[in-house]
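Of the protein chains in this complex, all but one are displayed in their positions.
Now for subunit A:
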Amino acid sequence: MYRTALLRSIKCAAQATSRVQRPAIQTAFRAPFVQSRISTPATSISAIRCYASSSGLGQEEVTGRIVDLLKNFDKVQDPTKLSPSSHFTNDLGLDSLDTVEVVMAIEEEFSIEIPDKDADAIHSVTQAVDYIMAQPDAH
């Protein structure tokens, strides 16, 4: 069994080398054509979506979603002051319990879990956006 495996691998290696050699001869004759053939797979790979890579949330998208979320939050006293830079307490008139609710809503929106320590540090839309942008698993 070991010998057949060895023979097979030798055969495969021989095929591989002959396959490699042929394009090498071709390159001598028509180099530009071969070059274009090599470059095509590279572009097609970039079109494949790799699920392990980050979802690529844009800063504007994150800001937009958080502002929309605040728009629907009925405790915001002055919706005209709602902007990507507004502060929860100073601009929107939310108390600390409301802030907790907003942060929890952001958690649900981006399906992540924000630990208590980080959640306590979020007091404005800007801080929330920065935090979400730093999370690789937010989507």
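Going forward, contacts are C-beta pairs under 8 Å (C-beta built on N, C-alpha and C of every residue); 3 or more make two chains touch, one makes a residue touch a chain; residues count from 1.
Definition applied: contacts and distances are computed from a predicted model.
**Q** Could you check which of "Ribosomal protein L6e-domain-containing protein", "Complex 1 LYR protein domain-containing protein", "ATP synthase subunit gamma" or "LAME_0F16204g1_1" matches the UniProt name for the chain that's left out?
**A** The record for the missing subunit names the protein "Complex 1 LYR protein domain-containing protein".
**Q** Touch as defined at the start, partner being the missing chain; which of A:Val76, A:Ala119 or A:Ile132 qualifies?
**A** A:Ala119
**Q** Identify the residue among A:Ser9, A:Gln59, A:Ser83 or A:Ser96 that touches the chain left out of the display.
**A** A:Ser96
**Q** State which residues belonging to subunit A touch the missing partner chain.
**A** Interface residues of subunit A facing the absent chain: 88-90, 96-97, 99-101, 104, 116, 119-120, 123.
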